[in-house]
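These notes concern the structure reproduced below.
Rest of the complex left out; these chains stay put.
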Amino acid sequence: MTTQLTYGMVGGGQGAFIGAVHRMAVALDNKARLVAGALSSTPERARASARDLGLAPDRSYGSWKEMLEGELKRPSSDRIDFVSIVTPNDTHFEVARAFAAAGISVVCDKPLVHTSAQASELVQTVAKSGVVFAVTYNYSGYPLVKHAASLVRAGKLGTIRKVFVEYHQGWLATPLESGGQKQADWRTDPARSGAAGAVGDIGTHAENLVATITGLEMESLCADLTTFVPGRRLDDDAAILIRYKGGAKGTLTCSQVCVGEENNLSIRVYGTEGMISWRQEEPNSLLFQPRDGVRQVFTRSGPGVGPEAGRATRLPGGHPEAFIEAFANIYRGAIDAIAAKKAGAKPEGLATEFPTVRDGARGVHFIERVVESARKGAVWTDAKFTG
Amino acid sequence: MTTQLTYGMVGGGQGAFIGAVHRMAVALDNKARLVAGALSSTPERARASARDLGLAPDRSYGSWKEMLEGELKRPSSDRIDFVSIVTPNDTHFEVARAFAAAGISVVCDKPLVHTSAQASELVQTVAKSGVVFAVTYNYSGYPLVKHAASLVRAGKLGTIRKVFVEYHQGWLATPLESGGQKQADWRTDPARSGAAGAVGDIGTHAENLVATITGLEMESLCADLTTFVPGRRLDDDAAILIRYKGGAKGTLTCSQVCVGEENNLSIRVYGTEGMISWRQEEPNSLLFQPRDGVRQVFTRSGPGVGPEAGRATRLPGGHPEAFIEAFANIYRGAIDAIAAKKAGAKPEGLATEFPTVRDGARGVHFIERVVESARKGAVWTDAKFTG
């Protein structure tokens, strides 16, 4: 057996949602185990959560700073190999920077940080320390997303002309936050969520999905943001027109007020030679159609699906895989890279089958440009990312 | 039997496509029969086409002007009750105006005319002469479109917030027109098609579908038009952001370069209380979901579908109906109105289960505002229609 890595977690205690998802994602492949945690911003709740998860008392920390100090005091052979940051967005920056600077690899939830300046600093910190840094744009972990990207790279779509990407939810169609729902509360609070609401929470997933599959780079965008629910302080809906380098055009819409929708993330890409269409809620099939050919439906582990998807799948065809497995693929990629680094591989030699700090930085830049366009009245705004 | 009406056709001869569709749509209900025609702009072809269709030689006309004159010379009891205009867009105006002015009812293909000025004049002509005037926005004839509209009117969606409408085709992804394909040829020629390509040909269908279902009125729009195929003179793709009166927002995209797509017209409407989703290529089901309720799928003649749809259907549930029946519903509505008028009903008493000249005029206005927005660089442009 390759030795299991160990990791700590910041956030994700009692009452949180995404922390448990991260832990299941790691558990699935058994390549790392949770040994330390600063699981809540409230020390008591942090410790209670650590007990729930069976952490040793001496690695149950009251804050991320205690955890960083505590782990650094341990011999490096008995120190966490990486930290998972699953807190609301506003704390990502200082936590991630501190761990990265201290030489501990990081897996961080998205959006990465609040500002491009923070993102730049983080990119530099990572470059300097050489740690592995993954951002959990989890939808990029789906096998058929990887296959879609490989079809694009193989030229099966020709030159891309049009991209339609959507992420539509309905759970914030009413002012849930005023009733104290925890998930709604921080996501609609600018102090914790950042400059954008829906755009930051789900629009960035859409941005990342386009980049992952197509590799297209934005040139400019025109964003119309709306806050439909009275009293809400951030956008809960966005419609964005995008122009890409090379002439392709895109439409990105995201909304949290589309009643009846759950996590309806979908992408369609049309090129001169073919098209693809994929939908997150039914992730085990991918539609592909060559320009003058018959419609084809790739199934996750079925005929014609290449090694990129193959490496990201755990079950035979027809045994559906879903969200957790995609999430686990991000972790597996990061853990493999961390293990390789530990075993002496050079950073440039590391496999990067996961979104990196640079992807995270580009997401932050995207949010900023969208907010800027909207603030000026939904006008065309430069969106080139040179980070 | 209610006596059959009679009609004449302008355009739709040998080599045309849509004329045959109009004739099938009329034939389905047997409420009118074709007795006269100026079926081509080339007199010889017009006459040959008339022979194919079994028209009497004395009502086989070489031009629409001959036909108008010829019919007016006949006793009114033996004159066509209406004319179907199925020519390329550039001739709609003068033909429709002449017949309407002469007191002959009109069914005209869309887009109605080339300019708002023409549209206004036509609206006035129709008002003055009192004829019935239908525009074949055929998708509004689908039973479940009528049911969708009735759900909106009944308040099942609450206040509408978001509208997504798409009409994506792929047949013009290559320069078909340069090979002389007749349908591609005139649609990409500004002289015949008008100021817009995809927007005029299919975007207007999308505009009409939104208006039919939601009743929303546009306030402003921001339109990014693209010509993807080199050498083409009109847009073959459009992405349009729309702001409606009352705060709803919409995204309307249409494209003729989405390879793999056939006639993928779809609409999704989200309100404060519920949503609907419908797709033209599978027209026999309609998705509806109340905000906190279970997803519901209405089937065309199934439980819960009201009389608006019921009147528009000919078969029991599960016997699928499709494009021709929807088209026939426009004609049946128009023919019933013409027959009622003939029987003495006042214009204001006429059933109007079909798009009227005013709907046609609004479509023309929409095209103009889109082209204006795009011309200025895809900027927000007033789009109120007061016609």
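By letter and in written order, the chains are A and B; residue numbering begins at 1 in each of them.
Assume contacts are C-beta pairs under 8 Å (C-beta built on N, C-alpha and C of every residue); 3 or more make two chains touch, one makes a residue touch a chain.
Computed from a predicted structure; not experimentally measured.
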item	value
With 2 chains placed, the number the full structure-file assembly comprises	4
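Note that only the chains that are shown with their structure count from here on.
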item	value
Chain centre separation (chain A, chain B; CA means) in Å	44
Chain A to chain B touching residues, read off their complex	161-162, 164, 166, 170, 173-174, 222, 224, 226, 228, 237, 239, 241, 243, 247, 249, 251, 253, 255, 257-261, 268, 270-275, 289-291, 295, 377-380
